[in-house]
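Read through the structure below, which is laid out as structure tokens, and then see the notes.
The other protein chains are all here in position, but one chain of the complex has been omitted.
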Amino acid sequence: MTVDTAARTESTPLTHRQLPRRIVPVVLAVSIAAGAGLAALVGFSLPALAILSAVVFTVAITTVSGVVEGRRKAVDRLVTTLVYSAFAVALVPLISVVWSVLDNGLVRFGADFLNTSMRNVTGLHDQEAVEGIGPYIGGAYHALLGTFLITALATAISVPVGLMTSIYLVEYGRGKLAKAIRFFVDVMTGIPSIVAGLFAASLFAVLFGVGTRNGFAGAVALSVLMIPVVVRSSEEMLRIVPNELREAAYALGVPKWRTIVKVVLPTAVSGIASGVTLAIARVVGETAPLIVTAGFTSSINSNPFSDWMMSLPAYVYSSAMRPLSGSEPQPSFDRAWAAALTLVIIVMALNLIARLIARIFAPKTGR
Amino acid sequence: MNFSIVRRRLAPVAVAGAAALVLSACGSDPETDATSDTAGGDGGGETDDSGDGSESSLSGSLSGAGASSQESAVQAWIAGFQQQNPDVTVNYAPEGSGAGREQFTSGAVPFAGSDAALDEKEMAAAEDACGAPAVNLPLYIDPIALPYNLPGVDNLNLSPEVIAGIFNEQITNWNDPAIAQDNPDATLPDMPITPVHRSDESGTTENFVDYLSQAAPDAWPHEVSGDWPTDLSGEAAAQTPGVIQAVDAAEGTIGYASAAAVGDRTTVAVGVGEEFVEYSAEAAAAVVANSPQAEGRAEHDLAIDLARDTTESGNYPIVLISYTIVCTAYSDEQTGNLVTEYVSYVASDEGQQAAAEAAGSAPISDEMQTDVQSALDSIEIG
């Protein structure tokens, strides 16, 4: 026995040699130098430098670590490097998208843009503005208002329905009905957005007469698209709530529904809020279903239950694709970008609210 | 019931609703014109009678749907009409000609815009919906220009056969003898031709293809449709700005687009008879004026059979006509009045001029104006 243990200790020491902490910056510096050298060979450019340096660094740090620290540490370092580089690679397009939106959007974005509609604005005004004999006029107030109301209505429909359904699926659902619902929620994620719009349009035509279009019809169309996303993400989040929590509540004699409301939902609330934000994000940019259900207007309408209503994505799409003035499309393009920026800011605000709510209600955990 | 969870869930909605209320209190319409006061309140229905429209008795809202090709002109017409009648709101959903015709024939909208006139079947459906025949009024005439990107070549003459050959991908290089024959003075580079076409189905494509198949039937074997033939490759781009962008993006490209969007890019002079004609509003209006009315139409229906193969001097044959389709009877008095007033504004000198300035369309001829007016006069209201 003792001999055995001693032999094993000899072959695998309890502690391994470790690389000093500052090895990472050193290897990084060397890799960048090597990367620059290699990049010079194939024709120097910044992307080439970045890619080649990253490759050299990954190989170098893994090899060094493998030699000094052993295989397990080397794998750990390799994965760390890969995770960091995945993050860096993803940042490139994401930053460039955000930059495009900000750079182009800020040209026209401002109080004036947010506070005026497009009523009575024509291509002529744009031409005059470009020639410098008139001001840049026209904004997205009507579309902003429409998007706000339609999305809020759609959220008010989808979140209760979606959340209740996911509670059913996770906490109650067994047997055929649950299976059917789960199956058909999956089916619903595949509905093309225009089909949802046409469905809502024909539903409203049947219920309220041919040609009925208003903000509420738009909200119904968006709900069809939104519900499956809410169900699916909340289901996932409810499911990972540890069973120990539920059992503890039952053991204390708490009724099941109170357990769900007081224990399960608060535990999952941050994930659910994130899922709801994603669901809103999924529908807030929809153009086609809104045009066939909510209509298209350049005037302000603050009543979602009657008359046509504009939405920001329809505004963005038509400004970008069919400028008011054919010969001077730039003012229209600027408006499109500014409206896109507005859309992003709205979702940002909603997200912030959702997160605040999540933080207020989430139970304190050790994390 | 536990209310905290309800409160929790509804909080974002409540916040959004509150924000919307705050928003609705502060937004306004832009100051578009010093003489007409249209600012203030929401567009639904104002009682404030001031400025230009003080004598107007019209009020209410009117909604149409249809072709996106005429959208920028429609925006100009709506703006002009609303300035004259501040209590009126006109909406137009640029969903497309097909959607517009379908909604018009099912009675969902009181007027429609369409790049094609109603066919017989649709006419019958429209008569059911209106209670009287519908009429097609050609109120938007838009020349289609062929912009190209070929440095060093400022003038390019192309006969219909050559244009068809290029877009049919039979003529694939700019130094092709067929092109050189039309342009004896130009120095044509040795460069592959990249024809650019619309990827979406559009009236612009349909009219261009219709032109090719009528003016150069031998060189263009494809069917006439708003969809570009799928067996041709070429470069495709969505909507008019997409085509312009694609032409700008690469050398050796040639495309087709609404003349208004072409700006100061170099465009093709198209072969008509013995001469080559650059696009212009006058040349486009001329070909429409010289074209016969479509046969077998009801009285006052102004659908036109465009003479694409015209050889008349000064006519530019690649033209898109977009119709405004209205009923000849409206049971609802308010709707009927709004439609007739709106359409007669559209057909007026003022309306046509507004569209020409804002959207670059070609004003319709005086003769056409009279015809449209007599069609409008025939509309029975109530």
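When the chains are written out, they are named A and B in that same order, and each has its own residue count from 1.
Heads up, the rule we're going with is that a contact is a pair of C-beta atoms (placed from the backbone, for glycine too) under 8 Å apart; a residue touches a chain by one contact, two chains touch by 3 or more.
In this text, contacts and distances are computed from a predicted model.
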Undepicted complex member, UniProt protein name, chosen from "Sulfide dehydrogenase (Flavoprotein) subunit SudA", "Cytochrome C", "Phosphate transport system permease protein" or "Nucleoside ABC transporter membrane protein": "Phosphate transport system permease protein"
Touch criterion as defined above, residue of A:36, A:161 or A:210 at the omitted chain: A:161
Of A:139, A:173, A:218 or A:295, the residue in touch with the unshown chain: A:173
Residues of chain A in contact with the chain not shown: 72-73, 75-76, 79-80, 82-87, 89-90, 93-94, 96-98, 100-101, 160-165, 167-174, 177-178, 180-196, 198-199, 202-203, 224, 227, 229, 231-233, 236-244, 246-247, 250, 255-258, 260-261, 270-271, 274-275, 277-278, 280-282, 284-285, 287-288, 312-313, 316-317, 320, 336-337, 340, 343-344, 347-348, 351-352, 355, 365-367
On chain B, residues whose C-beta touches the chain left out of the figure: 68, 94-99, 101-102, 115, 194, 199-203, 226-227, 230-238, 242, 245-246, 249-250, 252-253
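In this text, only the chains that are shown with their structure count from here on.
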Separation of mean Cα positions, chain B and chain A [Å, integer]: 36
Partner chain B, residues of chain A touching it in the complex: 114-125, 127, 137-139, 141-142, 144-145, 148-149, 151-152, 155-156, 159-160, 163, 205, 210-211, 213, 258, 261-262, 265, 269, 276, 291-292, 295-303, 307-308, 318, 320-327, 329, 350, 353-354, 357, 361
Contacting residues of chain B [partner chain A, same complex]: 2, 5, 8-13, 15-17, 19-20, 23-24, 26-33, 38, 41-44, 61, 63, 68, 71-72, 75-76, 78-80, 82-83, 89, 91-95, 99, 103, 106-109, 238-242, 258-263, 354, 357-360
